[in-house]
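The complex appears here without one of its protein chains, the remainder shown in place.
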Amino acid sequence: MKGNVIVLNGTSSSGKTTLARAFQAQSTEVYLLCALDAFWDMTPYKIPAGSKNFPNMKLALAKSVQALAETGHNVIVDIVFCGEKTYRELTNELSGLKLTLVKVDCPLDELTKREAARGDRAIGLAKSQHESIHQGVLYDLTIDTLINSPTQCAQKIINYLL
Amino acid sequence: MKGNVIVLNGTSSSGKTTLARAFQAQSTEVYLLCALDAFWDMTPYKIPAGSKNFPNMKLALAKSVQALAETGHNVIVDIVFCGEKTYRELTNELSGLKLTLVKVDCPLDELTKREAARGDRAIGLAKSQHESIHQGVLYDLTIDTLINSPTQCAQKIINYLL
Amino acid sequence: MKGNVIVLNGTSSSGKTTLARAFQAQSTEVYLLCALDAFWDMTPYKIPAGSKNFPNMKLALAKSVQALAETGHNVIVDIVFCGEKTYRELTNELSGLKLTLVKVDCPLDELTKREAARGDRAIGLAKSQHESIHQGVLYDLTIDTLINSPTQCAQKIINYLL
Partner (left out) sequence: MKGNVIVLNGTSSSGKTTLARAFQAQSTEVYLLCALDAFWDMTPYKIPAGSKNFPNMKLALAKSVQALAETGHNVIVDIVFCGEKTYRELTNELSGLKLTLVKVDCPLDELTKREAARGDRAIGLAKSQHESIHQGVLYDLTIDTLINSPTQCAQKIINYLL
């Protein structure tokens, strides 16, 4: 039996990974976390990761999520869309699966503070993504990570899926 | 155009990841590192990772490697086989691709010392895998990580592929 | 000129490190983060870290904070007290410095959820510390990490120091 797929789309530092790990911990169903960051970790260190140098990586991710679901795993995806292009690739590759699209939202000034505090992300990255990543994307659910704790955000997804 | 695939099979602590990163650094061709450990990282923390709880994970990995190669990426795979079962899954899923199978070898007493020094692996894990993982597997190349440095091991794979 | 010292005492998973990194990012003064976890990382992997096997480690930490402050660095300390014993060691070693003691608080059921989501802490650790670590400790400030975001918590410390 094929698995279900939840997709979290939000800027860098919007709290997607923390939310996904909280969801895995609180859900009674078993979900695998498929993160775009894990795909960027695959690249040789001598070549900067990113869609510029690896334009097919998000398509490969979509096909890998299909592979995970096809072999019976539920999947929660942690990704930053290239707007409508990624939306089309994902919905196209994952047609036939139960797919839930979640917008992970956070005000820009909070994103900037988180970016400075975590130290492993380029300053300005969240801002550069803030405008474009949601363009042309239809969501099932929107979650605000400023006014909800990770625990509360995870519960909102669980409630939606009931 | 489809990518090529190199598969490194060896026990825990045999030096596969260090070898794969050295290969990526020294190779003029771009290769992505697809590691079994990254698949185990996908699982919820509350469920112990491993083939017992996730019996289809290595098949999902094989299909994901196919997805990466199909979208034009060369891939170096860092994996511990469940012997002939994984060998069959990989060769079956990746038929039609140029596939190079590398045995990553290291004496057991050296494995035990490395295991103790790295601290992030269960003591005895390498020993438990040592007998079974190579059963029924046909290799193109065998590399010994005790008598060769990672730099030298990577060069041996590069020379083989020429 | 000697540095100032802020001490964060709270259970595992109460959010001390995230708060300390947010404080470093938002403060106009330069602070070094001295974390108990970094001291446990010093131990050989073959010996379980903790006060049982290393009973003098928190005293060594207190003396190291003194060494950092004496060489001109402000320090924010991220630690789990052994109750009054650690309180006495710290206040004794750091007498003569400007010392601010902060209680990092979080309800137990939230701690338990965070513990499960992060995956790198033993389940039950926060609960085991919850009762004892604040015994006999006099605080300058108490901060609740459930009702305040890390950004807000950091601002509260900055406001207190003004």
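Note that the chains are named A, B and C in the order they appear, and that numbering of residues resets to 1 at the start of each chain.
Keep this in mind: contacts are C-beta pairs under 8 Å (C-beta built on N, C-alpha and C of every residue); 3 or more make two chains touch, one makes a residue touch a chain.
Quick caveat: nothing in here was measured; it's all calculated off a predicted structure.
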Task = Taking the whole complex into account, name the chains on display that the unshown chain touches.
result = A, B, C
Key: Options A:G50, A:G96, A:G119 or A:G136, residue touching the unrepresented chain   = A:G119
Inquiry  = Need a quick check: the contact residues on chain A for the chain that isn't drawn.
reply    = 45-46, 116-120
Ask   = At which residues does chain C meet the chain that is not included here?
value = 21, 24-25, 27, 30-34, 38, 41-47, 54, 56-57, 59-60, 63-64, 66-68, 70-73
Task = For the chain that got dropped from the picture, name the residues of chain B it touches.
result = 18, 21-22, 24-26, 110, 113-114, 116-119, 146, 149-151, 154
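By definition in this document, only the chains that are shown with their structure count from here on.
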Remark   = So, in whole Å, the Cα centroid of chain A is separated from that of chain B by 27
Task = Report the inter-chain centroid distance for chain A and chain C in whole angstrom, where each centroid is the mean of the CA atoms.
result = 32
Ask   = If you average the CA atoms of chain B and of chain C, how many Å lie between those two points?
value = 40
Remark   = Among all residues of chain B, those touching at least two other chains are 45-46
